[in-house]
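What follows is a single structure, written as structure tokens, with notes after it.
Note that one protein chain of the assembly has been removed; the remaining protein chains are unaltered in position.
In order of appearance the chains are A and B, and numbering begins at 1 in each one.
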Amino acid sequence: MRASLIALFLIFTAAAHAFEAPRSMATGTSGLLTRALGRMCHGFDLASDTLPCNPAFIAFKREGTLRANLFFGNNVSYTKEASDLLNERADEDTIRTLFGKQDRSEFETNLEAGYWGETWGVSVSPLRVNYGTTFRNPSLPEISLFASQEESLRGQIGTYLGNDLFIGLQLRALHRKFIAKQFFLTDALANEGTGFFEPENQNVLYVEPGLLYAPEDSDWNPKAYMSLMNAGIASRASPAFPSRPQFHLGTSVAADIGLGTWGLGVDVAWDNGMETDLEPVTVGSYYEFGILRLLAHVNERSNGLGFQVSSGFFNLGLASQSTTFNDGWGEKVTDRRLYLLLGAEI
Amino acid sequence: MLKALLPSLLACVLLASCAKSEKDSRPEDQTSQATTHMERGEYTEAISILVNLQTSHPEDPKISLHLASAYAGRAGLRVENYWGFTVGYKGLFRKAPEPQAGPLIDLKGFESQAPKELRDAVTHLNGNLKEFYKIRRRLEQIPYVNADKRQDLYRALDAIKGHPTAGGRLYRSVLGLVVARSTIEDTASVFNSWSKRNYPLCDAEFRLLVDWIAFSAGVLEELADDLSVAFPKDRAEFKRAEGELKKVSGLTREVNRHVKEGAALCARP
Partner (left out) sequence: MKTIFVMMLTLLMGVTALGKTKKELQATDWNSFEAAMQEAEREDRKTGWSYIASGALVTIGGLVGASSSADSQSKLIYGLSQGFGVAAIGYGTAKLSYGNEYNSFYDSIQGTELSLEQKNSLVSLYMENERAKREMIRKINIATHAAIGVLNLYSASREPDKDAKTALQFLAAVNFAFALSYTF
């Protein structure tokens, strides 16, 4: 009887309709590696974003590095308007600027600084803005809007366990202000939009462990890893940002080839929001030599390509990512977006 | 254990299939279907779905708004046609310098023909058309929809009459403006043709002219009411404009009465 009730509950909850933020907004952080390598950033020991995607890599490096990055999508001219919307400063001009094109738009911005030491690391992001709108019905546009502004603090700690095993743990605390709303265009214009967009607040604490096996006696530097991301406790539940812990399992190799280093890996990810069997698999690769690092990844729902140019003092990069996502009305939409990075490093 | 679970499993399978078919017939899913038709330009199919949906969910304001947009879409109205004036057209009813335009019906042509009561009514009407003239100049920015497609706009207006949301009333006012603008343009063409023939009073064109002015005033009256709901902060201003337009409607009804009496005279051998 109890089993039947549980089964019934699962069926009804599975059939329930939920308005959920796009995955790129709801998960992890924003950075060049996460866009160019996708989920494969968990499998490589690459110094690009302030801290490694997989906290088990925190104990890999032998010297400390301080890094500050500005990462942004190429549609950032609306950042001020999105920020005004989230901070209840929106007026008629804000609405006009944000919805004037009646076309799908998206951008993200992340400002972050971090220190990556020998066995620990910390990073702070005082500003991460995500914004996305989709439109339907050319006669009277109906808009699906996601906007969020986050402030976060991340700490990683790791150690070598012996027998080529590394373990790491990331604690991530964030405060999120967000709007997730579906409405008609005229709803936003009526009454000058005042009081229509009321942001919600959420505080979340994530606990994200990682494990890495990296035997040293091979020229190909093979690695196998496991990690758990987005496992957290929120101050209040929200259908826009549900708790979706994501489990990663993967392997990678990296070898000196020619003038540089080539890396290749496969990541298999699972969370309770995945719909197909193939989508969890991501293949990623990089080649770095001199000042240049080339990055790429592919999976069924996204693919990305990017480069990073680094002089050791500062670095800059560009990544292009194509993603298929839910437009808020159950329809799948594919978009290609461009992301840029400016960073300084000591 | 398995035997005990079997009835539950069967129930789950049945419920899952019920859930699936239930999902297909949920109002939001049917609305999604209709919107997909609209995205493809298949407005008639969308209207068919939404009319049925409105019949079964008459109180749902979203469905009526989707239906109105489907009618408007079939009439050729897209957001890019009205976005430009929608964002700033609160100024439509704002106070403006007195226009220099002449009266709508030039009395010079009337004096020799019209009875005194009719002349007085038209003079009174011309004097009260200030709001009308203010709107008419601004209406030139608004798209024109020809008469054969205008029926769909009337249906759209009907579908969301008295809509409970500010956004719905704003959209209705947009549709009303398009109807008013299109009617006024047709009125102006008819007036030009009528004035070239020296203003014959015993003429179908004159009666059509008065009917159209009355109709336009009625539409603009409703529009002012819709805007007073869409922008509650400016309610007093829109209510004032509605009052002025009510006077125009009243006067056109008086002119119409005189015209009908005149028509009876014109019909006598």
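The definition used in the following text is that contacts are C-beta pairs under 8 Å (C-beta built on N, C-alpha and C of every residue); 3 or more make two chains touch, one makes a residue touch a chain.
Just so it is clear, the structure is predicted and the values come from calculations on it, not from any experiment.
Asks: Going by the touch rule at the top, give the shown chains the omitted chain contacts.
Replies: Touched by the chain not displayed, across the whole complex: A.
Asks: Among A:T79, A:Q202 or A:S285, choose the residue that contacts the chain missing from this document, as touch is defined above.
Replies: Answering carefully, the residue with contact to the hidden chain is A:T79.
Asks: In the complete complex, which positions of subunit A touch the hidden chain?
Replies: Where subunit A meets the chain not shown: residues 64, 66, 68, 70, 72, 74, 76-77, 79-80, 83, 87, 109, 111, 113, 115, 124, 126-127, 259-260, 289-292, 307, 309, 311-314, 316-318, 338, 340, 342-346.
The working rule: only the chains that are shown with their structure count from here on.
Asks: So what's the Cα centroid distance for subunit A and subunit B, whole Å?
Replies: Distance between chain centres: 47 Å.
Asks: Provide the residue numbers of subunit A that touch subunit B in the complex, in ascending order.
Replies: Those residues of subunit A that touch subunit B are 1, 3-4, 7-8, 11-12, 15, 17, 92, 95-96, 100, 102, 136-142, 183-192, 329-331.
Asks: Could you list, by residue number, the parts of subunit B that touch subunit A in their complex?
Replies: The contact residues of subunit B facing subunit A are 5, 7-9, 11-12, 15-16, 19, 22-23, 26, 28, 32, 35-36, 38-39, 65-66, 68-70, 72-73, 77-80, 83, 86-87, 165-171, 174, 230-233.
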